[in-house]
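Notes follow once the structure below has been shown.
The excerpt is restricted to a subset of chains, each kept in its original location.
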Amino acid sequence: MLFAPVLGRRAYGLHIMLSTVDRHLSTLSRRRPSAYNLMQTHYFATGNGSAMVLPSKLPDRKGIMTTDATLQDWQQQLSTQSPKDILRFAHKQFSSITISFSGAEDVVLIDLARKVSDRVQVFTLDTGRLHAETYQFIEQVRKHYDLDLEVLAPERERVEALVREKGLFSFYEDGHKECCGIRKVDGLKRKLATVDAWITGQRRDQSPSTRSDVPVVEADTAFGSPEHPLVKFNPLANWSSQQVWEYIRMFDVPYNPLHERGFISIGCEPCTRPVLPNQHEREGRWWWEEATLKECGLHSSQD
Amino acid sequence: MLFAPVLGRRAYGLHIMLSTVDRHLSTLSRRRPSAYNLMQTHYFATGNGSAMVLPSKLPDRKGIMTTDATLQDWQQQLSTQSPKDILRFAHKQFSSITISFSGAEDVVLIDLARKVSDRVQVFTLDTGRLHAETYQFIEQVRKHYDLDLEVLAPERERVEALVREKGLFSFYEDGHKECCGIRKVDGLKRKLATVDAWITGQRRDQSPSTRSDVPVVEADTAFGSPEHPLVKFNPLANWSSQQVWEYIRMFDVPYNPLHERGFISIGCEPCTRPVLPNQHEREGRWWWEEATLKECGLHSSQD
């Protein structure tokens, strides 16, 4: 069992043990009141206030195993919380945590996170095949939120080898997995190897076939490992597309101008298309493939 | 009360009296079985069969008043019927009947009507300011369905006078009513003066503020009059946008390519814009005006 009983590296300082205790308290919290539990109560009670912003320096949680039990506990606690509260919680628990930004509507993650933390880290995967509008939007977001936005590029050798062998549009022939692997997943792995937790914009309503069970927090078994446990937060899991867009419009969040031209889900230019009215957004991605295969590998589960 | 007891012109031939009887039977049909009622039963029972197509020559119903009682009866009968059944009924009742086609998703009306009648008449209002794509689409529909599609143009003198006085974009300054009046409603009036009934693509879900009560059939009190009673069918009133688009995709109905670029509701080029994901389609029309005013005059009620 992944993350089973004790996963992490071990020779730590005091704060780590304390926070380990914290975790144990946390797993007990449903049964009896505790300091942790009270803190949580206090925490969520003030959760919707916008004044409390997390400090930029937190005790480093690196190496602390987040046990399955803890995650289940978190999941239970957070499943009814708002995206903002989940983001606050995530930034409270982890100092080494980053938001994955796709250049689309998950910009709301950044907008929300900036309201609850001043340690917001964001990365995006530049596949070398994004829309011109997406590059402009990424830059706009970087400036608008004054972010140290990390843009990860693919490995030259791997891109060149793929294109030399199969040309620039092989994905239309034999599927998008190989190209996504080289242009997206490689960089993602490099990035995730440096953090303890990451935050994505996945929602349950995005993909009937592949995302219907997205939890608000989970152990990332695809990119984490016993040696490097990784937690994945999906603060928007319970939000609908409707809610995301109401938020964007209500708070004047900057958005990718492609959304004004019929695009909902946005990825690489050759693998994204606008959808018709009332067409599911996922039909705008890898439309030549089976619906059940429509994940780029960022959120795939390990077999 | 409009259309009250006897509205129409009167010195008719036999068939008119008979059909008046028919109407009366119709109003009684809920209480006791009758020949008419049985026919109706038979009719709707076969309603979903595609084999039965109405003959191209029907006894002319012109001048027969359709009383309020009849309309209420029809409304009650048809309110749970499918759009196709409503279209069949409409074409059965009226020989002088026409479909109003906007160049947008109401193309489904044409597609459905052609399945139940070979007397389908269609008109569209060329305001002189439509998108290039809409002109192309209108022509595509004309050819695809081999229609005698009537394209109505605005009066030269009125257009010239408006533009001379206020320029080409006056609607942004003082509202769209004046321009719509000249470029759309004038032509509509001319057309409706020549028919006994018309068919529109109005739906309840199109406009929260102005279309929430759209019935499947009604007396058109805006363009009809005691001297020229006019019936208006809205066969899609109960359909959602979702259903319209499922139909379009399922039956490969041709559609305006603007729908692939974020446009839902489509009117004149300067007065139409694409909407964001999950934005109501009506926000793509006359967006600089109050929601309650967003009708072009085609479906306005008389005060």
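In this document, chain identifiers A and B correspond to the written order of the chains, with residue numbering beginning at 1 in each.
Note that a contact is a pair of C-beta atoms (placed from the backbone, for glycine too) under 8 Å apart; a residue touches a chain by one contact, two chains touch by 3 or more.
Quick caveat, the model's predicted, so the values are computed rather than measured.
Trainee: Beyond the 2 copies placed here, what is the full number of copies in the complex?
Mentor: 4
By definition in this document, only the chains that are shown with their structure count from here on.
Trainee: Distance between chain A and chain B based on Cα centroids, please, to the nearest Å.
Mentor: 48
Trainee: Report the residues of chain B in contact with chain A in the complex, numbered from low to high.
Mentor: 105, 241-242, 244-246, 248-249, 255, 259-264, 274, 276-279, 281
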